[in-house]
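Here the complex is missing a single protein chain, while all its other protein chains stay put.
This part shows subunit A:
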Amino acid sequence: MSISHAPPDSQEPDISDISQQVNSPGNAVGSDATPDATATGLEPIVPASSRRTRVPRWLRRTTGPVLLLILWQLLSATGVLTPDVLASPGRIAQVAGDLIADGSLASAMTTSLQRVAGGLLLGTVIGTGLALVSGLFRVGEDIVDAPVQMLRTVPFVGLIPLFIIWFGIGEAPKIAIITLGVTFPLYLNVYAGIRGVDSQLIEAGESLGLSRWGLVRHVILPGALPGAMTGLRYSLGIAWLALVFAEQVNADSGIGFLMVQARDFLRTDVIVVCLIVYAFLGLLADFIVRTLERLLLQWRPTFTGR
């Protein structure tokens, strides 16, 4: 990593070896015929690595959260933070262990995951389907785009009361609300992706003799894929949000139900455990999308996921 122009294994560098000089400024220079750096008016360029602190980055980055946890535990232990405001980290870890042990957390997670999966699947099919219709056909655009743009301005959470009237209080309204939340970002991004495909590539495809279907398959759909992946990411984020809203209303199972129950008994420890679970599920979803992107968009040189 030395910046010296001498070969790496040269014993006598033409200019004093930089790292050596940094480490031991006293004896590095002047031991042989090479002129003193300062005497010749030259200035050593110090390698960046020698100036770095010895503490690894991951350790420095974990320090903050750990300090926060310690502070939290201290506040709880001293009684400043009472359990009905916020349970202590130790207590939360214990409750989490209990919930995992008796299987209630696992079953709640399964129920919630099923809701998200159902809503996501439906929303993806509807959103992508509509986007294909309006992206690929001008007639489709005229018919589909305007109503979708109108509906998308309605906050989907506001539709919960209506959905309860329509679908009752079972699984249907929950999945419907997730579906609705997922549909619009996917529609918008897939549609924009289709319309944003480089017209030069389409022309090149035409000149190569591709049929209309060939153009769609080999040029337009792959070109719209980056947009679709962005849409999927947004959709996943919204899916979790929609899940939280949907599960707080008339649920008898799932993570949201655990939270509502805990609220009634002032169990802040259970609530925090549920929040952590939500966060982990969100992370998991993000990981899935990243993996999908890595598999499907490996042709993009800008993509540096590892």
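As a working rule, contacts are C-beta pairs under 8 Å (C-beta built on N, C-alpha and C of every residue); 3 or more make two chains touch, one makes a residue touch a chain; residues count from 1.
Keep this in mind: contacts and distances are computed from a predicted model.
> For the complex's missing chain, which UniProt name, "Cytochrome C oxidase subunit IV family protein", "ABC transporter domain-containing protein", "Lactate utilization protein" or "dihydrouracil dehydrogenase (NAD(+))"?
Cross-referencing UniProt, the chain left out corresponds to "ABC transporter domain-containing protein".
> Give the residue, chosen from A:P47, A:G90, A:G196 or A:P222, that touches the chain omitted from the document.
In the full complex, the listed residue that touches the missing chain is A:P222.
> Just one of A:T78, A:T153 or A:Q200 touches the chain that is missing; which is it?
Per the contact definition at the top, the residue touching the missing chain is A:Q200.
> Go through subunit A and note every residue touching the omitted chain.
Its contact residues with the unshown chain are 200-201, 203-210, 214, 218-219, 222-223, 225, 298-301.
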